[in-house]
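Presenting chain A:
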Amino acid sequence: MEKRFGSFKRVGTIVVAAACMALTAGCSGGVAGGGNSDTGGALKFGMLAPFSGSESAFGEYMKNGATLAVDEINAAGGVNGQQIELIAEDEACDATTAVAGANKLVSQGVIASVGGYCSGATLPTLPIFLQAKIPMVIAAANSDDLVAAKQPNVFLVNGTGTQQAQAAVKFAEKSAAKSIYVIDEGDAYSTNLSKAFISQAKEAGLNVSGSTTVTPTDKDFSTDVDKMMKAGTDFVYYTGYYQAGSLVNHQAKAAGYKGIFLIGDGAVDAKFAEITGKGFTDNVYGTFTMTPDMLQDGGAWSAAYKDKFGTDPGPYALQSYNAVKVMAEGIKQAGSTDMDKVDAALHNLKDFSTASGSISFTEQGTLTDAKFVIVTIAPDGKFVLSDRLEG
Partner candidate 1 sequence: MPLVLKESSSELLVPPNRHQMPPPAPFRWRSEKGALNVLGIAVFILALAVPFITASPYVISILTAGLIYVMLALGLNVVVGYAGLLDLGYVAFFAVGAYTSGILTTTFGFSMLEAVPVTILVCIVAGIIIGGPTLRLRSDYLAIVTLGFGEIIRLTARNLEITGGATGISGIPSWSFFGWDMADGLVIAGIEFNGKILLYYFVALVVGLVGVGGISRLSRGKMGRAWKAVRDDEDAAEAMGINTYFTKITAYIIGAVWAGLAGQLMGTYLSAISPTSFTFLYSALILMAVVLGGMGSTPGVIIGALFVSLAPEFLREFAEWRYVLFGVLLVVTMIFRPQGIWPANAVFPWSPALAARRARRAKATEAPEDSAAGRPA
Partner candidate 2 sequence: MSVRNTLLEVKDLHLQFGGVKAVDGLTMSVHENEIVSVIGPNGAGKTSAFNCISGFYRPTAGSITFMGKSIMRARPSRITQMGMARTFQNLRLFADMSIVDNVKTAAHATMSQAWYDAFLHTPRFRRTERACEADALAWLDFVGFSGDPEAFVGQLPYGGQRKVEIARALATSPKVLLLDEPAAGLNHTETQHLMALIRQIRDLGVSIVLIEHDMGLVMDISERIIVLNYGREIADGTPEEIRNNPQVIEAYLGSDEEDAQ
C-alpha cells in the first residue's frame, strides 16, 4: 500500500507548483480583459438570435436577413472602407444562454449588436453591451421594458408593444367593434402587447368586455373560447404566437364565433393558416409591420433573399436586415465605432430609407413612426396587406 500512494503526493505537489507558475506568468496579460481591442480588420457585428429552444425556427430567418444586408454593404465597399463581418450567437430565448452569448460576442471584439428576439432574453444583455461600450440596434424584441431600461445605446427597429397597440385600436375603431375580448399567452411579448392595447382601447372609449390568458402548451382552449363567447364578443385581439393562436381561432369559429379575429405580429406566419385549417381563415386580420411584398420594391428584396437562401423570407428577416443597415449607416455618419458617437448619429438619423420605408428614432430610441398596417389571409394562406391605416 505504501509505495502505491507515494506517487500521489508527488503528483499533488507538481500540480500545485504548475498552478503557481501559471498564476505569476499569466498575471500581466490575462486580467486586463474586457474592452474591445480594435484589431483594425473587419468591423464585427454581433447578433443574438434563438438557434435552440422553442423559438429556434426564427433564429435562421434573422441570421439570413442580416447576412443579406452585410453582403450588400460589403459589396458596396463596406463602411468607412472597412468590411463587415457578422457573428451570430445563440440566445435560446433564455436569460442565462443570452448572457453567455453576449459575453462571447464581447470577447470576440464585436463593435455593434444587431440581434435580440425574445424580450426576456435580450433584457439582461443590455448592461453587458453598455459596459463593453457597444451600440445596440435590436431587430425583433420590442417589449417596453427594453425602452424602460433608458440606455442611450439601445435602438429598436421593430415597433414596440405600445405602437402596435395604437394600430390595433385604430383598426378596432374602423371596424366599429362593440365588445372587444383580449387573449394573451402570459409570456413577456404577449402580456406587454395586451396591456398596451387594453389601456389605449379604454382611453379611446372602446368597450373591452374581458380578457384572459391561455396556456400555450395546451391544445384544448374550449373553456377560454366559451368565456369569450359568453361575453358577447364581436372583436377578439389575440396577442400571442401562431402555435396556440391558430388553435384558438379554429375552436372559436367551431363554437360559432363570427366576429373579427385580430392577431399580433408574433402570430403572423403562413403556418397560422395551415394549422387553423381551410374554411376557418375568414375574418382573420393581423397587426404587422410592412412586409417586403407590400412595398414598392419589396418584391425585389424577397427575390434577392430567395435566390440567396432558397426559401421565402420568414418573420423578422426584414427587421434584421434593417437593423444591420441602420447600424452601418450610424457608424458611417459617426465616422467611428465609438459608442457615444454612433448613438448620437443614430439619434439624429432622419428618414433613413430602408426596405420597409423610412426610419428615424425618438428620444428613447424607438421608431418615430412604426408604420403598423393591417394584414389578412389571402386564399393561398399567406398574409397580404389589407389596410394601410393612413386615413
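Assume a contact is a pair of C-beta atoms (placed from the backbone, for glycine too) under 8 Å apart; a residue touches a chain by one contact, two chains touch by 3 or more; residues count from 1.
Candidate selection criterion: all candidates are chains of the complex that A comes from, given by their letters.
Please read these numbers as outputs of a predicted model, since none were measured by experiment.
Undergrad: Have a look at 1 or 2 and point out the one touching chain A within this complex.
TA: The single touching candidate among 1 or 2 is 1.
Undergrad: Enumerate the contact residues on chain A facing candidate 1 in the complex.
TA: Answer in residue numbers: 1-2, 5-6, 8-9, 12, 15-16, 18-20, 22-23, 26-27, 30-34, 51-52, 90, 93-96, 99-100, 103-104, 106-108, 118-121, 123-124, 127-128, 131-132, 143, 145, 149, 186-188, 190-192, 213.
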